[in-house]
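Please read the structure below before turning to the comments.
Every protein chain of the complex appears in place save one, which is left out.
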Amino acid sequence: MPIPKTDLSPPFNITRASHIRLTARDLPRAREFYTEVIGLLVTDETADIAYLRGVEETCHHSLVLKATKEAPVCEAIGFRVFQGEDLDAAKSYFDRKGIDARWTEKDFQRRTLELRDNTGMPIELCASMPTQPRLHDRPHLHRGAGALRYDHVQCLMPDVAAAGRFYTDLGFRISDYFVDRPEDEEPLGLFLYRKDNPHDIVFLTRPGPTLHHFAYIVSDANCLLRALDTAGGIGFSRNFERGPGRHGQGHAFYVYFRDPDGHRVEILPPPIQLIDLDDGPVKWHAGNRFTWDLPPSRKWLHESTPFQGATISAPAHDPKLFSLEEFLAAQEKP
Amino acid sequence: MPIPKTDLSPPFNITRASHIRLTARDLPRAREFYTEVIGLLVTDETADIAYLRGVEETCHHSLVLKATKEAPVCEAIGFRVFQGEDLDAAKSYFDRKGIDARWTEKDFQRRTLELRDNTGMPIELCASMPTQPRLHDRPHLHRGAGALRYDHVQCLMPDVAAAGRFYTDLGFRISDYFVDRPEDEEPLGLFLYRKDNPHDIVFLTRPGPTLHHFAYIVSDANCLLRALDTAGGIGFSRNFERGPGRHGQGHAFYVYFRDPDGHRVEILPPPIQLIDLDDGPVKWHAGNRFTWDLPPSRKWLHESTPFQGATISAPAHDPKLFSLEEFLAAQEKP
Amino acid sequence: MPIPKTDLSPPFNITRASHIRLTARDLPRAREFYTEVIGLLVTDETADIAYLRGVEETCHHSLVLKATKEAPVCEAIGFRVFQGEDLDAAKSYFDRKGIDARWTEKDFQRRTLELRDNTGMPIELCASMPTQPRLHDRPHLHRGAGALRYDHVQCLMPDVAAAGRFYTDLGFRISDYFVDRPEDEEPLGLFLYRKDNPHDIVFLTRPGPTLHHFAYIVSDANCLLRALDTAGGIGFSRNFERGPGRHGQGHAFYVYFRDPDGHRVEILPPPIQLIDLDDGPVKWHAGNRFTWDLPPSRKWLHESTPFQGATISAPAHDPKLFSLEEFLAAQEKP
Partner (left out) sequence: MPIPKTDLSPPFNITRASHIRLTARDLPRAREFYTEVIGLLVTDETADIAYLRGVEETCHHSLVLKATKEAPVCEAIGFRVFQGEDLDAAKSYFDRKGIDARWTEKDFQRRTLELRDNTGMPIELCASMPTQPRLHDRPHLHRGAGALRYDHVQCLMPDVAAAGRFYTDLGFRISDYFVDRPEDEEPLGLFLYRKDNPHDIVFLTRPGPTLHHFAYIVSDANCLLRALDTAGGIGFSRNFERGPGRHGQGHAFYVYFRDPDGHRVEILPPPIQLIDLDDGPVKWHAGNRFTWDLPPSRKWLHESTPFQGATISAPAHDPKLFSLEEFLAAQEKP
């Protein structure tokens, strides 16, 4: 199936990927990782839950960590709609589509609409949160990477085109997609966006739906190194997983960490701006994606976080993936 | 008059400030300044006109320089609308409002709608330009600041609230405004935006309308220094006017240059993101705008570029401005 | 008098400018400035004295702040000699020269030789201090600029060539000197060094001897901005005096602060390396020193810290200086 087409007059206005809900077996340890290495600020917390945000964010939270005694999961990924009336339009839309969308009251985000997308991934929509002052220009209050703001989520999916259609119907545009051979049209990776950069939600072809990673923007490449040195200095060295590298499709530098519960978080400097309708989807393949950085390890390629209550299924065909392990082995052949 | 209210369902969809048209008495010299110091790329040019863009931009041009033998002016500031149909909706809207908006064909931007806003400032709207590949991740092709993309324009206006109403009626939101005393509501400065950052167009209270500056985003603060060192190295030292400094309202670092014709151009790293409706206008005054940098010189405060064919009028009351000259004199008092 | 010649086989081995002793009327406030804005670490302190060092330094202190109720002064500038035996050789040398050099025991630096140089400036020599672990790669322990290490001191002197001779006799080499006209040989500014960069001690022609500033190296240009934002964030905005700029003789970027007692401190990224004998003194004048940054204010040009017990005398001829105030006034002439 080729990439889906965007509905340019969507039924309601989702403005951005806005937050994520994760569970943690050792909440204080997870909190330390996110505040000291990634540099998030705690807006509110109890013994069982912590609400965190980036130093630039006015919203109450972009990361919610909930204590658990079970295996860690992602409870939901959150999107912001523009106005309260967009929530009502969303409810009507999902009702019309026969999708079970329920009103709920979530702490610090008022009226929230909960549903599962067509792949079973739990999502929630809200229109407002209590606001905080921005602190991006107060470096004396920053720790680690001093992460500015939540940016996107990347999920593993058995059929990325099918998964993508749910979002293009809601007005998400496609910035980029990956294929195997230049002549292919079936996407193996799909980047979708609502705000002015290439990614609010990204899908890669693997067994899924699962959460591959979520990402925060940092000020510049120096913040990547500051996060790494901090991780090394306070006992989170082995939470570093990949980078610093440059994404092959020309978006940005990156570093990937695994948090103490194994959830993967990316930090990256401000990416490119995408607004114009002229900026149609760019097709990437081995022939034009070549970059300088080394391939990802098998761990990065295959490990991910389950979504609460979602059933995982396998792709029709296994994607061809090239791992760091294979790269290293190939180098040593005579 | 207090700040105007934004129409959240505007008659058509302007997406961003997109380009500017300036005249230059010595086009090769101006071209050298913009390519070598600011780091723009030339997409097309003849002996009489040059079309330039930032290294990240896919659009054909964001700066048009036209040779002149007259005093240099700004011919027009340009905005992009989302789709071709937005141009038609714009034409209808302006017709209804009794505003003289005319269709024209501009090279490399197809159908263009030309008009003057309520202050007499010449603006043009277009929906599309030929696209180019992004080159932001190819530093071997960058010069000077390696400017990424056009960001905003700042204009001097006798009545910034009145000028702002034209734009809030078109869906521009207000990120920030300046007042004299905390209790004041009449804005002396007004920041308006459509894309996801605080500024597409900014107004300051002075005789106007005139063009104070236009601005390009650069990758990070190092690019500011690289532009300055380049200016020093190739004979544009005295084109440096102000900075590096940090904007008092917490937006970004900045450096200001004057191009060889005296047009002022700012370069700044990626600014904060503004999307949520919760992010209402922030009111700034002497009590909360305090920052570390020195006040601007009288030259920065008062010099600007005329708009072609626009009549300049004075504000009802002169704004209180504090110049670098006054700051330095005050320091020496016993 | 032309610049003096370096004795390449000096009587003893001074290795570097190593520390400075200042007095402060409000020691806690001064301590806050140096730890939070400049980023020094406190090695030891009592109510009356604080010993600080840069985050990279293994030595016990490079800045000593002593509480005073008098007008603030510089008590001494310190140099390190290579070995204990160099101290003995120094004592013999000064005795032979008829210079009153006295042994003293200073806390945390053992045997110290105190004297006044030929201009009356109080200096002290030591060979050793207790060592601390380096913390330059532990950003979670850094504040403000995270200053790495003490670098140099700059003094105002009525006759810089005469002052310089004292140091060239001790093996200091001259990296750079300023003259008025290209054909002049009499230096108006003199940069002297022992370690592998252009400056351990610098002299400018003005009434003196007084302390113009001392300087710490920071990791890179971002640290300059981090110091400034921190100063703005915690109430030290008006301690910022000059910069960020680039030194005209091509050494480094800079920012100058005035500490709460008015002592001037510079921070700068790592400067160039100077080792080879081929690297003879470079003569700078208006014709080859031109850079992009604006001239210094009259305050920067003329204000300085007295040395304890030193008598100030005026230069034979006032140097021609070009101030920011004059620059701004000249810009406005028609």
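Order of writing sets the labels: A, B and C. Residues in every chain begin at 1.
Just so we're on the same page, a residue touches a chain if its C-beta (ideal position, glycine included) is under 8 Å from a C-beta of that chain, and two chains touch if they have at least 3 such contacts.
Since the structure is predicted, the reported quantities are computational estimates derived from the model, not experimental observations.
A.B. asks: In the complete complex, the chain left out here touches which of the visible ones?
C.D. replies: Result: the unshown chain touches A, B, C.
A.B. asks: Tell me which residue among B:230, B:273 or B:304 touches the hidden chain in the full complex.
C.D. replies: The single option touching the absent chain is B:230.
A.B. asks: Pick out which of A:65, A:228 or A:282 touches the chain that's been left out of the picture.
C.D. replies: Per the contact definition at the top, the residue touching the missing chain is A:228.
A.B. asks: With the full complex in mind, choose from B:69, B:140, B:181 or B:320 the residue touching the hidden chain.
C.D. replies: B:140
A.B. asks: Tell me which residue among C:3, C:127 or C:324 touches the hidden chain in the full complex.
C.D. replies: C:127
A.B. asks: Could you list which residues of chain B touch the chain missing from the display?
C.D. replies: Residues touching the hidden chain, for chain B, are 36, 137-141, 143-144, 220, 222, 226, 229-230, 232-234.
A.B. asks: Please output the residues of chain A touching the missing chain, sorted low to high.
C.D. replies: The missing chain touches chain A at positions 221-222, 225, 228-229, 231-232, 237, 240, 244, 246, 253, 290-294, 297-299, 324-325, 328-329, 331-332.
A.B. asks: Tell me, which residues in chain C touch the chain that this view leaves out?
C.D. replies: 8, 15-16, 56, 58-59, 80, 82-83, 127-129, 131, 134, 136-137, 148-149, 195-197, 217, 219-222, 246, 250, 269-270, 272-273, 275-279
Convention: only the chains that are shown with their structure count from here on.
A.B. asks: Report same or different for the chain A and chain C interface, where same means the shared residue numbers exceed half of all residue numbers found there.
C.D. replies: Over half of the interface numbering overlaps between copies: same.
A.B. asks: For chain B versus chain C, what separation do you get between their C-alpha means, in angstrom?
C.D. replies: Here chain B and chain C have centroids separated by 42 Å.
A.B. asks: What is the distance in Å between the mean C-alpha positions of chain A and chain B?
C.D. replies: Using C-alpha averages as centres, the distance is 33 Å.
A.B. asks: Can you list every residue of chain B that touches 2 or more other chains, as numbers and ranges?
C.D. replies: Within chain B, residues 221-222, 246 contact more than one other chain.
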